[in-house]
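Here the complex is missing a single protein chain, while all its other protein chains stay put.
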Amino acid sequence: MINSIRKNIKGIAIEGITLISAIIIIVIVIVMLLVIFIGGKDHLTWEFLTSFPTEGMTKGGIFPALYGTALLVIIMSIAAVPFGTITAIYLTEYAKENSIIAKTIRFAVRTLAVIPSIIYGLFGLGFFIKFVGAHIDGAFFGGELRWGQPNLLWASLTMSLLTLPVVIVSVEEALKTVPQDLRAASLALGATKWQTIRKVVLPGSISGIMTGTILAVSRGAGEVAPILFTGAAYYLATLPGLSDQFMVLGYHIYVLTTQSANVDQTLPIQFGTTCVLLLLTFTLNMSAVILRYRIRKKKNR
Amino acid sequence: MKKLNVLRTAIIAVLLGVVCFAFTAAPERITVKGSDTLVILAQKWAEVYMKTNSGVSIQVTGGGSGVGISALINGATDIANASRKMKNTEKEKLKARYNTLGVEVACAKDGITIYLNAASKVKELSVAQLGKIFRGEITNWKEVGGDDQSIKLYGRENSSGTYVFFQENVVMGDYASSCQTLPGTAAVVNAVKKDTYGIGYGGAAYAEGISICKVKKDDNSPAFAATAETIKTGEYPITRYLYMYLRNRPTGEMKKYIDWILSPEGQKLVVDMGYFPVK
Partner (left out) sequence: MTKKNKVKSSKAQGSDSQPSDLIDITRKRFRVGDFLAEKIIKGVALLSITIIVLIFFFVFREAFPIFNTSKEVKKSPTELAKQDTQETYGAVTDVDSKGTGQETYGAVADTLVKKDKTPAKGTYTVNAGSGTDDNKSALNTMLTKDWVPVSDKPRYGILSLIIGTFKITLISMLFAAPLAILAALYTAEFANKKMKEIIKPTIELLAGFPSVVIGFFALMVLATFLQNIFHYSTRLNSFVGGIAMGIAAIPIIFTITEDALTAVPRSFNEASLALGASKWQTAFFVILPAATPGIFAAILLGIGRVFGETMIALMATGNAALMDLNPFESVRTLAATIGAEMAEVVFGDTHYNVLFLIGSLLFVFTFILNAIAEFYVKGKLMKRIQGK
């Protein structure tokens, strides 16, 4: 009797420890959210979002940074989503589960997912800027430097490599939710494999592709390290084109917290910008979570 | 199916839009690139200049002195801003490519400011003392008239022009390895603000909670704070120039622009932005 009580107490204590760990994590997240939202909520105005920084970035808004972020994620998605989707199609529809190629690709995708983001930055500099860019300049512009320098295009492509695994994993998961019966039915009706994929499998997994895209955008909008030297600009008075450097939210936070001369004055803007970035990734992630939840529900049905 | 088509059209439209946008560039364009110390000032110059000279478009980007000078060497920019002098390796590269050593334009002056925590008892230091402090030879505040507490050093990243200048002119040796290197002026100010026994250096900065240390040339001379007056007369001992580098002697629009920057009108903006005029 006593023994079993002791056992129970021990059990409760151990369960309690695990519960406390979970609660600590939740508290950390809530505290971070609260601190940043309370610090930045005054800046969540239309004006802050749509005006340029003024007075040496101590006043004004963050429009160019928002604009740059938007362009970055759009170009990034244009590059990453098709490639990611196709890779996922290959892995689920064509490759045999245990073939060497499929295994190697899966390993490569997982490796891509764990490579530190700063390495992508180095790669972007070494490959896109100093190799591809420099050769484009050599071939088309007679050596005049145009593409062989940090700019929006190279930064976006660098970012698309970073987000490629995110897309692949989400799309793969969605493709797997399309029932085998549907495929079999389509094939039985005389459709070829490619037709089946195009007409049956892909439409069935469009929400999965959306999830992947949203997650990739959320990741790309927040990463700073890969674009540190592939295109992010400290300050720009004009909106960027493809071959220009650009301002971006995450980098803007970094330069405001570390570079500005007037710390007290920029502090609210720092919180405001962080708040905007957090809201952005927060909204994107939540919509991805909801989408994925719906996909899983469909699968279980 | 319709959904897919709409999606596809939308994607193509966005693509086209982006491509079109990318290839629209202003014709008469001067590009300025480089030091983040100078970028705000350069931006201000460009802004004001463009108001009166509508025929020219000036594009300013930061990235760092090294980035600016690399771009100058590679032909990616017309003006490179730098908070340090061009290094010889860089000059060699410029020479190899354009057969010129470049043109140096000193466009503003910057007083390197020493920040102390507002609660610090120390109010003035000599250049020699600063050198010893940052070399790690003086490690306790009591040696320079403060509390019996160890000194916490804060400085800039080794890639910044400020780091190099301070090293050449004040530290005159290697920094103590305990010196925390932070990525920018704001980071240094913030650190000193929150550390009662901290000392840091950087460009002119304004913040509550830090005090600006007065500096004397040697033990016998009076101490001065960095103000426009003391920097102009040369009484404040740690001042540096901020530079613009060009490939060749300026001509045409560029000459007009540079001359305007060096004119009283341009130099007035220097003061507005917290730096000091060159003359």
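By written order: A and B. Residues from 1 in each chain.
As a convention for this text, contacts are C-beta pairs under 8 Å (C-beta built on N, C-alpha and C of every residue); 3 or more make two chains touch, one makes a residue touch a chain.
Everything quoted here is computed from the prediction, not taken from an experiment.
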| item | value |
| --- | --- |
| For the chain not depicted, the shown chains it touches | A, B |
| Sole residue of A:Ala65, A:Val81, A:Val109 or A:Leu291 that reaches the chain not shown, by the stated touch rule | A:Val109 |
| Of B:Gln43, B:Gln129 or B:Gln167, the residue in touch with the unshown chain | B:Gln167 |
| Residue touching the undisplayed chain, where the options are A:Thr58, A:Thr213 or A:Thr281 | A:Thr281 |
| Where the unshown chain meets subunit A, residue by residue | 7-8, 10-11, 14-15, 17-22, 24-26, 28-29, 32, 35-36, 83, 86-87, 89-91, 94-95, 101, 104-105, 107-112, 114-123, 125-127, 130-131, 161, 164-165, 168, 190, 192-195, 197-199, 218-219, 221-225, 228-229, 250-251, 253-254, 257-258, 270, 274, 277-278, 281-282, 284-286, 289 |
| Touching residues on subunit B - with respect to the absent chain | 63-67, 69-70, 86-93, 95, 100-107, 109, 127-128, 150, 152, 157-160, 163-164, 167-169, 172-175, 177-183, 187, 190-191, 194-195, 197, 233-234, 237, 239-241, 246, 249-250, 258, 262, 278-279 |
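Operating definition for what follows: only the chains that are shown with their structure count from here on.
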| item | value |
| --- | --- |
| For the subunit B and subunit A complex, residues of the former touching the latter | 1, 3-4, 11, 14-15, 18-19, 21-25, 36, 39-40, 43-44, 46-47, 59-63, 67, 71, 74-76, 182-187, 189-190, 193, 203-208, 273-274 |
| Of all residues in subunit A, those that touch subunit B in their complex | 56-57, 71, 74-75, 78, 143-146, 148-150, 153, 203, 206, 229, 233-238, 241-245, 254-266 |
